[in-house]
Each structure stands twice: as structure tokens, then as C-alpha cells.
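A short write-up of the structure that comes next.
Shown here: the complex without one of its protein chains, the others still in place.
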Amino acid sequence: MKTSCPLPKFDFDVITLGHGGGGLLTHRLLQNGVFDILGNDLLDQQHDGASFPLSGNVAFSTDSYVISPFIFPGGNIGELAVNGTVNDLAMCGAIPKYLSLSFIIEEGLSMSDFFQVLLSIKQAAHKAEVKIVTGDTKVVEQGKGDKLFINTSGIGIIHPGASIHHKRIKPGDQIIVSGCIATHGIAIMSVRKGLEFETTIVSDTVNLNHTITGLLDRFGNDIKFLRDPTRGGIASVLNEVAELTRLGFSIDQNNLPIMEQVEGACEMLGLDPLYVANEGIFIAIVNRNVATDFLAQLNADSNGTEAAIIGEVTLDHPGKVVMKSRIGGKRVVNFLTGDQLPRIC
Amino acid sequence: MKTSCPLPKFDFDVITLGHGGGGLLTHRLLQNGVFDILGNDLLDQQHDGASFPLSGNVAFSTDSYVISPFIFPGGNIGELAVNGTVNDLAMCGAIPKYLSLSFIIEEGLSMSDFFQVLLSIKQAAHKAEVKIVTGDTKVVEQGKGDKLFINTSGIGIIHPGASIHHKRIKPGDQIIVSGCIATHGIAIMSVRKGLEFETTIVSDTVNLNHTITGLLDRFGNDIKFLRDPTRGGIASVLNEVAELTRLGFSIDQNNLPIMEQVEGACEMLGLDPLYVANEGIFIAIVNRNVATDFLAQLNADSNGTEAAIIGEVTLDHPGKVVMKSRIGGKRVVNFLTGDQLPRIC
Amino acid sequence: MCLAIPGKIISIAGQYDGVFRIGKVAFYGIMKEVNLCMVPEAVIGDYVLVHVGVAISIVDEQEALLTLEYLEKMDEAKELKFPVT
Amino acid sequence: MCLAIPGKIISIAGQYDGVFRIGKVAFYGIMKEVNLCMVPEAVIGDYVLVHVGVAISIVDEQEALLTLEYLEKMDEAKELKFPVT
Amino acid sequence: MKHLSEYRDPGLVQQYLYELHRITQGSWTLMEICGGQTHSLVKNGILDMLPPGITMVHGPGCPVCVTPVSVIDEAIYLAQQPGVILCSFGDMLRVPGSSTNLLEAKAKGADVRILYSPLEAVQLAVANPSKEVVFFAVGFETTAPANALSVIQAHKLNLSNYSILTSHVLVPPAMEAILQDQENTIDAFLAAGHVCAIMGMEEYYPIAEKYKIPIVITGFEPVDLLQGILMAVQQLENGEYQVQNQYARAVNRQGNILAKETIHEVFEISDRTWRGIGNIPCSGYEVTEMYRKYNSRLKFDLNLPYVAENKECISGAIMKGLKKPFQCPNFGNKCKPENPLGAPMVSSEGACAAYYHYASTQVSQYS
Partner (left out) sequence: MKHLSEYRDPGLVQQYLYELHRITQGSWTLMEICGGQTHSLVKNGILDMLPPGITMVHGPGCPVCVTPVSVIDEAIYLAQQPGVILCSFGDMLRVPGSSTNLLEAKAKGADVRILYSPLEAVQLAVANPSKEVVFFAVGFETTAPANALSVIQAHKLNLSNYSILTSHVLVPPAMEAILQDQENTIDAFLAAGHVCAIMGMEEYYPIAEKYKIPIVITGFEPVDLLQGILMAVQQLENGEYQVQNQYARAVNRQGNILAKETIHEVFEISDRTWRGIGNIPCSGYEVTEMYRKYNSRLKFDLNLPYVAENKECISGAIMKGLKKPFQCPNFGNKCKPENPLGAPMVSSEGACAAYYHYASTQVSQYS
């Protein structure tokens, strides 16, 4: 995302090892760059950590972001890193509050790309209403990184109405997906060396916390389980829950929301969209009684217009995910083994 | 550190991209590896985050560790990552409680090295009495990382007696360093390609939280400031505080604890130990009244046998760090510019 | 084996790297450069079967309709439906 | 320029990569391989000045003592000390 | 998606199933040749919908499955050479060689790239003049024109740093090898539609005639497969053995003549070892003498020691249709997709992996 905010003036147009050395260059980069852009009352303590009062049940989550390319159709690694941890906290039933932000920069990263990422971080944090309160910057040599890695860790306060635990899932519960699957993964794939294709698909990275809070406000503990199906796709999330609960998870291919272009790309590359990474969507498992209302509220939210009930929890085939195919047949949807490799031949 | 704990049996002897794909290989690596080794009641929730009750003033800190080589004389990146964040929390005056743990692995990392690191993490967490409650594992392609990067983020509870803030520093306060300087940086330098030398110096990485808690218990708010002088060395920490407080910081070279071999290496490479990275030491700025007792308690602690009062805060030369040399001359100790490069010629 | 899917030719460039005929082929709105030298008679708007970046045949629209009407040409299959579980 | 520091020869190997004389030199307990071909008369225990991995001279112990005793040989400098701030 | 979604229509599928159930009297064993067909049958849950009298067995039409251990070893060896970039289709990376696979070799430092097309490998060779680019040219007749084109293009561009490591196999010789097996139980074939898009139908008439077996050239979508099965069963019930073309929208009698010319420009027919099956005479393609400098085997003077197949894997019997994957004692225990003993467990088109991944609820007891 391009912004009109001017780049601070630096003596360097790329990041060098010196910017990670802990000396003056590091100090300047942080002072004139990071703190200026992301500054808030807690971050500005310039200590090795932030302090603030907290009480209640908290959620704590971490993720490292290693996406390549780090600026991709629909976004960049910065907003991804904010949204990712915000969403992980939301999936715990928490209201995200504080983030840490840690960069691993490969020397040679252009200053302007770095600032583009920083500005996206600022905007994403603003939108998600979280504060970035502590951070870290490391620079590694050329060839020892991939331009930019980001770790965010986050602290949230568990929503008073939330009671998210896989143990609470019961047969009859409905499985809901909040939006089109595989969008993000295919957007990234479209710019991968050797597999490129033209598409208007862009990543759907977005913060889901406000959407989740709204749902928890109304449906409370009728929401049994929440998860954002990032790496490994929705198949992996459902398999993990199936394994943990020893219940059956039954879904219907006809109900899976997916964009036409995404389907086309999957056909072309021989990929199964069930295993493709997602960003801006989540899976909810909710009490059957509230499913329709839950879906209605979700459909009225900009993050859930394509939401659908895709299946339900069952006593059949315990520990397994089974999908009814478009033509009415059934198949087991297993764990993906490793990375999904394009199946060409 | 070698341990006798057996390596879990895996089908792979190195980590491949598939281990980061979110599918079965990731699942297995986490189940049979990470969770088995690091498991505790909070981590085992296998959610995308951990939940626990918390109340009071908390500290929150993050750091990414990119050390090369990742197994080095005296330790490895795993214990470094635990100790580093534990120490950053301790430097905030907090009692470290919960850590997140996030790996960025370059494909090809040997499983046995990875498990050696994991075991060190377990031991370091045990020693520091912190729980690793949430984590993440990413795998990047060959040439896109440097074998293993680790991020740890941590939450601690501020010690009830603590009142750590640079604004509390006053002229007359004493500057104490808890141990020999530059040890860690020189231990790492000794195995750097192109600069290698033989030495018995090993990294002094260690958790300092119990030491700090003991000092806070007794000296409370007479401790004005704590910082572990990692990257950039003690010169950088003192310059940062000088800049923040606009006070003068005056130190005496004769009082700086430093190992002979470390001095020898610095002479040989033309490095200034004031700028060399440290691990197992901290700088404390304390009320002059308690300085002697503080030092005595520190000297009685295994992490502080070499501790010394190295100087004091003054109204002279505001914003500057000045060192009295061995022969009685004075010089300004500035910020380091970039990385300290070996000065050969 | 031999994953091949039908796509519609959107544009045709004369040459592939100065050597071969190439074109843009759309699959559900995504587009890929495809080598068209094995289907010289293909024109814009045709559907071609594409395998590993090469168009291997033009989809015959007449035959496509016949396949879909195959059952109707069999007298016996008019009324009943097989009950699928 | 020309950072060079004195170290003590701990061991001497005949050859540097089959070509030159090398040895291990200790500086305050750390050790470095050093090329000794410019100081062929140096023996184990000698101190040599080392610059960028090459020993450039042997430290003369007699002369070293004389430097330290230089002032004593100057009649005038016996009692007083200069007050350093 | 036009020419795709129509063939996934549930109503049409039901009509075909009805008709198939209606006409099936006998007990028939049909082999779908192509891994893509297996994939589609399993992924769509079609197997459980078929009349009890019909047994589908999965043929050898998966290049990932039939590439022998020794060729995988060659690819790994080349990938490990400094300065070599080995390019491959994605699903070849997990196939086990004698001691490792390309994915692990890559993790240990070999330069292995996944490409969509051999033509992109040529571009890579142009962009990296100081490297040797090797394309791992596996495939059946369908892929041969693209691989051949890459050689012609490299030749026209005067590239000296491009070559292909071939493991090209041909369908008709494999069909005959299956039919000649003592224990053969196959009553009819669904031939591989995309192979025939290139090769046409001619080569199948002599086989149908000689072995008195129906051969229906079939597409890959549910309606295609059901129609193909229906056509084959109709023949069987009527005692006929013709070559029929279900996939007429893509296949005509003479095939793609230009594509065949391209193949014959670059390749000549050679003997070929099939993983799990063994040597089949005249069952593959090798680069002709004229293009020898694009043949990686000659260029790098490959001469690796012979490696025997893993005896524990019964993939030969599976690919000949003599056994089902779940009849293999290793299926799902010693042999799983994450650590395959044999190649059919690797690609999701491999018969064993297809069963493992997409097994219908009925057969899932075996996984």
C-alpha cells in the first residue's frame, strides 16, 4: 500500500549491517524511523521492554512472518504481521491489546521499502486498535535472510463472554467459514518465481478482531472454537480439531466459498484449495441453535459477506474430516504431508 | 551443551520446507519434538495462543536472535534466546513469567542440532523459572536464512519494590557493572570466519533474573536503572542513558572488570571492549548510599563475583560519557557508529 | 497424470522469444502465457487444453455438446434418477 | 596505522601450507597462527610483533628494559611527580 | 469454468450412475490408465457409487510412480553438482531415490527449482549463463511435446547450458505388459485422454483386437469417467471389444500431428525401466543422437551404480491391477505419504497416495 507520508531523511538508501550493530546507526534508525512512526506512550519508554498494568485472563500469542515476496498483491509483510497476531489473539477469544514487533532485516533492504512496511504496520495497528509497545531490530548479512522477516507477539484480554476450547465441541455443532478460501495463498503463488500467472486476486489480509468481538458479545459461549486457517489451509485446521476431539467433521464441497479465479488457479497448478493458506478468514464451530443468527451477523459484517455454514460435527468417522463432493460422493480429507507442491504431471 | 536426552525418532535427519508447511510434517515436528520437550500445562493447549490469568503491572519484551554460529563456545542460540528475554524483563524490574518462542529455520538444519537447541531452551527456561507458553515454527528456503533464528517474547510481573526509570537517575548515583565486559562478543568473534583465534573464552550467557530479584528485594527503589549491555556494549547503554537524562556519566577504565584473554583479543583485532557485545552481565545505576552494600550482595552471587563500581553520574559534561583512562587521562566515549569492524591497519 | 485444463485464448503474440507462437490463455479469469505452436489453427476465443504451458489440442465445441447429450441419445435413460447417498 | 602487538611464540611448525614457516603466538592467553618467515631466528618463547598475521620483528628484551629505565638514567627526574588531574 | 464445470454436474452424474447400475449384469474389472483419472475417481468419491459388479483398478499412468529409483538418483546426483540448477515439476521432489529424495537434497544445499513448464527452464538457462540448467523431463506422451519443444528452443537460442534428464514412458507398451501378465484380470481399459490428445487412437486398435479387450479413451471429470465406464461396460455386457472415444472434444483419431512431429524431431523410442514393473522394451523416449548435447546423461557422463528397487513395495502388482493399495502390508503403516516406501505413495496421483488421501469412508478403515 502506497502512502503519501514522506520518508524520513536518512544518509543511507539501504539498510546495512551497521544499522543492526547497536550503535549510532541503529539508534538513528529507531529514533527517526521506528519510534517516530509507531510511537505511543508505552513504546516511547525506550527501555528494553514495556510496562503497563494488566488484569484478567490474558491471551498471549506469537508468530514469525517469512512471506516472499514481502510486498505482495494486496499487502505487505507488515500488515500481515500485525493482522496475523491480532487474529491469533482474537481466535483465543481475546481482545488484542499490545503487540511486540521484531525485525530481522537482510542487509541491502531498501530504506523506502522498509518505511512502506512500517507505515503499513502503523495503519494496521491503528485499525485493529492495538498498541505496539516494544520492539527489536536485527540486521543479518546478504544471503542470510530474505529481505525482511517480522515477528509479532501479542497480549490480549479474554472477552468476558468467551469460552473457546476444543473440548467444548459437540456433535451437531455447525462449522462456519467466514469468507472465501485460498485467496491469500493463491495471490502469493501468482508472483512466485517459476509459477507466475496474471490475476486480479489480491491477498485478503485483514484484522478480524472487531468482527470476533461483535460475535462474542452476542453469542458468547455458544461459540465453541475459532481458528484462522493460515498455513495448511482449512483442511489442516479441521484435521487438528478432529484429532484433538476424536469427533467427525463433515463438510460439503458445494458450500465452500471460493472465488472463481482462485479455483481456476488451483485447477491449473493442480492444487487443492482446502490446503492453500488463508489470511482474512476464520473457521468457527458454533452451537447449532445459533448458527443461522451467527451467519447472519457475519454476513452483515464486511469481513464476512461470503461466510457460509460448510458442515457440521458428527459422531460418524471419529477423528476424520470427510467432505461430500460436488457430485455427492464422499472422501476423507487428510492432513497434508509437507508443503503442497504444484501437481503438474 | 550436549545432553544425554535421546533425540526423538524422525523420518528426516534434516528439516525440510515441508516441516514448515503447516501439514503433517509440521504437526509431527511440533507434537513429537517441541511439545514433548517443552510441554507444560499452558503450552499443551495447542491453540494459536496461550491463556492464563494475570494481574498487576506487567513488563513485555521481545528480541530476535540471529547469532552466527548458532552453536558457539559456551552455549547456543536457544539458551541465549531464553536468557536474553528473561534478562530484558529483569532489567525492567520484572519477574519473568511467560515466554513465547518462535523459530525461523533454514531448510537443511540438522534435526539433531535443532533438538540440541530445544533441550537447551528447556533447561534455560527451567533454570530461569519461566514457562514457554506459545510458539511458532517457520521454515525458509536454503539461502534465505542462517540455519536458525529465534524470537522470544516475554511477560513478567513488575517486582513490587521496583521503580526502574531513567528519569530517577540523579548526580552522585553509582554505576555498577555486574561482571567482566566483552566476554560474549569475543567468544563469538573467536569462531567468526576470517578472524578466528584459539581461546578458552566462552560466552557467559546466563539468566540474571534471580540475581535481580534478590537485589530488588533488598534495595528496592534505590535501584534507579538496570540494563543488560548486549549489542553495542556498555558504551552504547551509557550513551543512551546520558542522552535521555542529559546527565554526565563518568567511568574509570581501571575499574572495568575484563578478562585477560578478552583484552588480548581486543588488542589483536583493534577492538574497543567498551563496544563489544555482552550477555551475562548488567549495568545498574543505584543510589550512592546503597552502592557498597549492593556491590557486596552482587559479589556474593555467582553472577556477580567480578562486579565493580565503575563510575558515577555527574553534572559535568551533560549528555556525555567520559572515561578516565588507565594513565589518568580523560576521553569522551561516544556512540559507536555502525558495527565495530576489526581495525587492522 | 498429465494435468491439462481448458482455457480460452485471449490474445496471440506472433513469436515466443523470437522463436515460437505464444498467447495468453484465461482460466476462470486468471491468465497464463501459453505456447501455441502445436495448435497453429487456434484463434482468439478458442478453448485449448493446456499442459505444462503448452496447448496440446483445441476443444471441439460440437463434440463437447455431444458428450453432454450422450445419455439423451440412449432411449432408456429418460425418467428415473439413481438415489445417491 | 599498522596495529601490531607483541605475542609470545608457543610453537613453531615447519611450513605454512607447505610453503612458509608458521607458529602459534599467544596474546594474553589467546592464540593465533602467525607467519614467522620474516623472523627466521625467532625461537619458542620469543616475543614477536605481529601485524596482519605476520611477525615483523622480534622484541629485544634488553632494549625493552632500557626504555623502561630511560628516566632513571636522566639525573634530574628523581623525586617529584607531576600532578595529574 | 467452461468445458470443466459441465462435466461436474451432479444431475448428469446421477443419470449416468442410474444407467450404469441399470445395465451392469456381470462382474467387470476396469483399469483407468491414468493417474489423473484415479485422482478424479477418488477425489470425487465415485468409487463407492459404482455398481458392486464393477471394480476399478489403477493403472501405471503416473510418471511420478513409474520413474525408476536409478533415474531419481541421477536427478539427485545432478542437483548436487556445483553450478547445476535442477528444474522439475513439483511432485517429483518427494519421490524416494535409493537413499534420499530431491526435497531433502534441496534442503541440504542442492539447487532444485520447481517450475510449471520446461519452457521456463529454458528461460532460466538464458538468465543464468554461468550455470548448467537441467530439466527433469518425466512424463507420458502428453508431456513429450513440451519437453521436446524446450530442447528445440534451447537449440535455436544456441544455449550450451541447457539439457534434459529424460524419463519418458509410453502407454501402449505398458498396456500390453499388463495384458500379458499371467495373473491379469483386467476386462477393459479407460485409456488416458490427454495422452490420446497427442497420439490419437491408432495405436489402440491393434491392442483391442489382439487381446479382445474394450478400450475407451476417457476424460478426467466425473461425467467423463462415468460415461467412459458406461461405454466400457456396455461393450463388456455385449461381448464387444472396440476402441471408443469418450473424450472426442479433445481427441481425434490421428492425434496432434504437429506435436507428434515435434516429439520425433527430438526423441527416439527406447527401452525403459518402469519402477515396480521392470524393463519394458520400446516403452520410452530418449533424446536422439542429433540433439545429444541436450541429453543430460551424455553431457554429464552419468554412470551411477545400479540400484535395486525396494522389495517391500508391491507397486508393480498395484500398477498392473493385481492388487489394491490396501492389500499391501505396508500401506498406512510403514508406508505413508510423509515417508513413502514406494512411488505410488508419493504423488497424490499415485494409486496408494490417492487411496490414502482421498479414500472414501468405506475404504478409510484401511488407512
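When the chains are written out, they are named A, B, C, D and E in that same order, and each has its own residue count from 1.
Everything that follows uses one rule, which is that contacts are C-beta pairs under 8 Å (C-beta built on N, C-alpha and C of every residue); 3 or more make two chains touch, one makes a residue touch a chain.
Owing to the predicted nature of the structure, the values given are computational and were not obtained by experimental measurement.
From the set B:H184, B:H210 or B:K320, the residue in touch with the chain omitted from the display is B:K320, counting the whole complex. From the options A:L24, A:I77, A:I251 or A:A308, the residue with contact to the unseen chain in the full assembly is A:L24.
Of the residues in chain D, those that touch the hidden partner chain are 1-6, 8, 16-17, 19-20, 27-28, 35, 37-40, 47, 49, 51-54, 56-57, 59-61, 63-64, 66-68, 70-71, 74, 76-77, 80-82, 84.
Along chain A, the points of touch with the absent chain fall at residues 11-12, 14-18, 24-25, 28, 107-108, 142. With the whole complex as reference, residues 193-195, 260, 263-264, 267, 269-270, 272, 316-317, 320, 322, 324-332, 334, 337-338, 341-345 of chain B touch the missing chain.
Please note the rule applied: only the chains that are shown with their structure count from here on.
The minimum number of touch steps linking chain B to chain E comes to 1. Put simply, the chain farthest from chain A by mean CA position is D.
Taking the CA centroid of chain C as reference, the farthest chain centroid is that of D.
Closest chain to the protein centre (all Cα atoms averaged), using per-chain Cα means: A. The mean-CA centres of chain A and chain B are about 30 angstrom from one another, to the nearest whole unit.
Chain centres here are Cα averages; for chain A and chain C they lie 36 Å apart. The distance from the centre of chain A to the centre of chain D, with each centre set as the mean of the Cα atoms, comes to 61 Å. Annotation for chain C: residues touching 2 or more other chains are 1-3, 5, 27-28, 52, 84. For chain B, the set of residues touching two or more other chains reads 16-18, 24-25.
Every pair of chains meeting the touch criterion is listed here: A-B, A-C, A-E, B-D, B-E, C-E.
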